[in-house]
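One structure is given below, represented as structure tokens, and several questions about it will come after.
For this depiction, one protein chain was excluded, whereas all remaining protein chains were kept in their positions.
Note that the chains take the letters A, B, C and D in the order they are written out, and that residue 1 is the start of every chain.
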Amino acid sequence: MSREARITLLVLVALVAGAAVAFGAPHVLSDYFVRIILLIALNAILVLALSLSNGFTGVFSLGHVGFIGAGAYISGILSIPVQQKMALLPHLPGFLHAFSLPFLPATLVAGVLTALLAVVVGYPLMRLSGYFVSVATMGFLIIVNVVLINASDFTRGARTFTGVPLETTLPWVMGWLAITVFVLARLVYSPFGRAMKAVRDDTIAASAVGIGVLRTRLIAFVIGAFFSGVGGSLYAHYLGSFSPNTFYFALTMSLITMLVLGGMGSLTGAVVGVICVSLLSEVLRSVERGFTIGDFAVPALFGASQIVLGFIFILVMIFRPKGIMGDRELTFGSTQRSATVNQTEERKR
Amino acid sequence: MLSVENLEVNFGAVRALKGISLDVHAGEVVALVGANGAGKSTTLRTISGLSRPRGGRIIFDGKPIGGVAPSRIVSLGIAQSPEGRRLFGGLTVADNLRLGACTRTDKDAILRDSERMFMLFPILKQRLKQLAGTLSGGEQQQLALARALMAAPRLLLLDEPSLGVAPLLVRHIFSALAELKRQGMTMLLVEQNITLALDLADRAYVLRTGQVALSGRSAELRDSERVAQAYLGAAT
Amino acid sequence: ADTIKIGYPANLTGIQASLDGPMLNGAKLAASEINAAGGVLGQQIELVIYDSKSDSTTISTVASQLIDSDKVVGIIGFADSDSVLAIGPQVQTAQIPFITPGATSPKLPSQLGNEIFLAAFGDNVQAAVGAEFALNKLNGKTAYLLTDIGTEYTTLLSDYFVTAYEHGGGKILERDTYKIGDKTFTAQIAKLKALSPQPDFVYASSNAEEIGLILKQMRQAGINLPVVGGDGYDTPLLIQVGGDAAKDTYFTTHAYIGEGATPKVQAFIDAYTKSVGNAPENAFAALGYDSVKLMADAIERAGAPDPAKIRDALAATSGLDGVTGTITYRPGISVPDKSVSVIGVKDGKLVLASEAAPTFVAEP
Amino acid sequence: MDRQSSRVLLRTVGLTKAFRGLVALRDHSIELHEREIIGVIGPNGSGKSTLFNLITGFSQPNSGSIEMEGRSIVGLRTSQIVAMGIARTFQGSRLFGSLSVAQNVLTAAQLRHPVGAADTVLRGRRYRERVAATRQKADELLDLMGLTDQAGRVAADLPYGDQRRLEIARALATGPQLLLLDEPAAGLDSNETKVLAALIRTIRDRYGVTVVVVEHDMDLIMALCERIQVLATGEVICVGTPEQVREHPKVREAYLGHA
Partner (left out) sequence: MTQLDYILQQIVNAVSLGSLYALVAVGLSIVFGVLKLTNFAHGDVMMVGAFGVALLVGIGVPFPVAVICGIAAAAAAGFLIERIAYRPIRDAPDVARLLTSLAVTYIIENVGILVFTSSPRNFPLPDILNTSWEMSNGAITFTSINLLTIALTFVSLLLLGWFITRTTTGLGMRAAAEDMSAAHLVGLNVNRLIIVAFIVASAYAGLAGILWAAQAGVVQPQMGFTPLLKAFVAAIIGGFGSIAGALVGGYILGALEIFIVAFLPSSVSSYRDAIVFAVLIAFLLVRPGGLLQPNREIKL
């Protein structure tokens, strides 16, 4: 089977399985497990969006959570019911008061506006490389946070933004996840995907074969931002209430952890990373509450789950420095090498 | 002085060296030639301790040095001018030279040696403050050689010292090497320019796909049909 | 079931941990006292504790665990409004009564619904008491307002203070801001020092970590104005970090936990010290304690461990005598009318400066 | 070949480049004609690589002009210059180390068969045609360079000689009219060098490109080039046929030595 065909087949099977889970799970599983699945799918969208620039283009962004936050607030503002808007956001400009959007259009608008924001932000920032682009994008995250805190007419400032209808259900998230995987898989395994990896490997050589480095990075950044914005909207409608600090460093770190652990150069790796980290931390969170084995009682040690997770991360990195999947995609029966992240000692200069 | 016995090195599934044996006696220049990918650089890297041998032994001055830390090996007296030059590109020419001598403590001798380097490679003296990474290709090659010499080694490993160097300078470098040889320096030389290599060397080994295909005194090998065959693998 | 399960999600790690930790200790103390005294309705009560890690997403997961898997009859939790807002919708949908010991935003019940109860007074109340105290006792007609814009509590408190203070005829001369986590306030202080005329006092809406430091840097810069604030000050850090600089500082809080406290409070301090190993870190310990008592009282009066009945009983709470004051819910209002203590610092010790209910309270 | 009548492809006039006081290239002028193979030689540090960097837009000249088919290309971005038909290799290779050999070439070949973002996601007929065209071009070049057997290997793991050939294949895949090769034979053994010379000629004949070779291997240069320009310390010291250059006293003094 050719790689193309295998990937297409993988996507199809994933779609069917996803649909089965999306519509089946709520009937079979308890609310708790449905929520875990939903969160895994939601985080998968966010991590995939992140992988486009961080994993495939080599622009290690620390700012994507800024887009998630922007998406959450934009769609939140758009979709709070009109009656509540008056009470919650009395200083909103008039035209925003007049209407409220249903979930899907609000999410699309959030995605598009966030992508536009990414164009504006990315145009200067994507010129930078290496650590500089990381710190600059982190600066963007901080700027978003400060603006969210200060633009209190729109965001209620540091006060919790609340009143967003709870509309994020499992089918919605699975649907968006399917779209994300589909679009990303097609982008990554295409001429454009090759251009991204070329830019990651060597910007100079990339421009020498006619690839516009800035353009390639910008496109990856903007598409990632779109899905981040969408994910932000899903988050907003999942939580119902949130504050600027919901979309800040803690979320950044956890998404990056999932991405790196899963494998930066692989779409399925990103998903695997999300699943592993989420399940592991759920299990550990229950274990740390203390348990008894026979007569032996282990007391509650809150915080122990983070410690154990930390050790597990280190162990994974020692034994699989490129993450669980590395740069391979999970396909049928065999793993497919898509692109190695260059790390032979020879090339480390 | 140096004796390599049955050396094997693998890179993952690639068997780069499949059991190489060679000897270098004190005061001797030995050339290592062979087609691209034959394993010449890998041999030198392994002697310097940068690659771990999977099998075989490396003996220097009667002591086994396989698996010894590279910095120890330099202190024992083996320096290398490596393939790809591996300069410290962000440091100046002067700093690169200083680092070449970092295993030594004899200040005066170091000073004398650096004067000698400036005699050998005058361009370096003019460019002391320039960052090594911005030197032209050939200038970098000269610096790499000088850096290795600054360690005052007893055994000098040279990986293609003429690579990217202009013809006039190639001759210059090889006459410098000949001078060093006269002064008693032991060298193991990897070189694509067989004529030059055999002119300088006392003996030579021809490698092919990770094995010694042929060896002998330079004079015997020169103009020998067998070398070309060994290169091309026509013999097999 | 042989025990009555009460859910207790707590942010034991992450940024909220320094408040939720002591609060949990207080809650556990109350639970063990109740159980030692025979429990509720003849059954033991059990606190089902989860660490929600100061993270909204984890809170929502924990909520579904508590409601779906553990089948708790009521939930107690959190010192901050963020977390309450995160859990609120689920609690409301499942119709499980919920008490927040520490969140003080008076808007919570109206934002979330009728299952939500506050154990503490609202920020509008304490801000009003602070404003009236400054106007009447300190004779402070002009104020300088310093606000931590990084948290809901401090922003809200500032807003309520301004409303009450200006209503009472005071004038805000100047405002400035900082963000939680800042360690240097010298720039703001120099700005204050350059004000002419100087204000009569400073209202600093701050969290525990910063206030000691603000005071210290202010006094070091030679500013000796009185400083007034809210229950965020109420930790030992105020005096430990502030030292001498804490003089002439006043704050509104839930209970006076110090030397010469009421016997009830003193008994709590002793019991807490015995079970935890140190004196209560802050008033949140007492609030955690009171909340469990509040829930237990409601369950007892409901007559059965049934969430709907418990909610109704809770709403009818009247005159419950807690460590942090007397809790009564007026009909339809889930924020208790509690008296507010104003505590002042004198000779390095906390003293009760006044105890009052405000005459004017800003709308939530 | 009658040079006078053939068209000038690229012309530099008065090109000067200095790095903080150090003049790497001074007042350089050359005319490159269509389908020509020109050698640029000179001692180390004489400005050969600098010349390539200027032409391909990796650095900007202090003064002087570069014209490609009459249009100035000074100030354009590298990717634009490549799109106009100038490709190069690097001294010391710069491959996409993590990509396979085939992908290295495909990455370059797709320049002439671009697909938009929408096409990429929807993958209609146009997309498939262009991808097929790209692949065909890449296969052809891999075959020409004798790399077909290695197509699946990761570029970083290739033996040196193959890396050099791959780099030429990649440059060619951008569909250039002008191909700049910076020391293509460095590190190759004598057999491979001979093969390379034949290859370069084949490339010129088959694709009609102009080739500029910078190289220190005189056998290669003399055998291959129709015209040679010699630089020393940034200045042009002579231009001519291999025979003229070989006998030129200045060249012997500065570069070849009196052997």
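As a convention for this text, a contact is a pair of C-beta atoms (placed from the backbone, for glycine too) under 8 Å apart; a residue touches a chain by one contact, two chains touch by 3 or more.
Note that the coordinates shown come from a computational prediction; the quantities given were computed from them, not determined experimentally.
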| item | value |
| --- | --- |
| Contacting the left-out chain in the complete assembly, out of B:Gly67, B:Gly90 or B:Pro122 | B:Gly90 |
| Of B:Gly39, B:Gly66 or B:Pro82, the residue in touch with the unshown chain | B:Pro82 |
| Absent-chain contact - pick from C:Gln240, C:Thr262 or C:Thr326 | C:Gln240 |
| Candidate in contact with the missing chain, chosen from A:Ala136, A:Ala236 or A:Leu251 | A:Ala136 |
| In subunit C, positions touching the absent partner | 13, 15, 17-18, 21-22, 149, 174-177, 179, 181, 183-184, 186-188, 190-191, 193-194, 196, 208-209, 212-213, 216, 220-222, 235-237, 240-241, 243, 281 |
| On subunit A, residues whose C-beta touches the chain left out of the figure | 60, 124-125, 127-129, 131-132, 135-136, 138-140, 142-143, 145-147, 149-150, 204, 249, 253, 256-257, 260-261, 264, 301-304, 306-307, 309-311, 313-314, 317-318, 321-323, 341, 343, 345, 348-349 |
| Positions on subunit B contacted by the hidden chain, ascending | 48-50, 69-71, 73-75, 79-80, 82, 86-91, 95, 98-100, 102-103, 131, 133-135, 147, 151 |
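Going forward, only the chains that are shown with their structure count from here on.
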| item | value |
| --- | --- |
| Chain at maximum distance from subunit A, centres defined as averaged CA atoms | B |
| Of A-D and B-D, pair with higher C-beta contact tally | A-D |
| Chain nearest the overall C-alpha centroid of the shown protein atoms | A |
| Where subunit A and subunit D are represented by their mean Cα positions, the distance between them in whole Å | 42 |
| Shared interface positions of subunit B, touching two or more other chains | 84 |
| Sites on subunit A at which at least two other chains make contact | 346 |
| Residues on subunit B engaged by subunit D in the complex (per definition of touch) | 11, 14, 34-37, 84, 123, 130, 134-139, 141-142, 160, 163-171, 192, 194, 231-232 |
| Parts of subunit D lying in touch with subunit A, wherever the complex brings them together | 56, 58, 77-79, 82-83, 87-88, 90, 94-100, 103, 106-108, 110-111, 113-115, 117, 120-121, 123, 130-131, 134, 154, 156-157, 170-171, 173-174 |
| Contact footprint of subunit B on subunit D as seen in their complex | 19, 22, 41-46, 49, 91-92, 157, 159-162, 183, 186-192, 216, 218, 254-257, 259 |
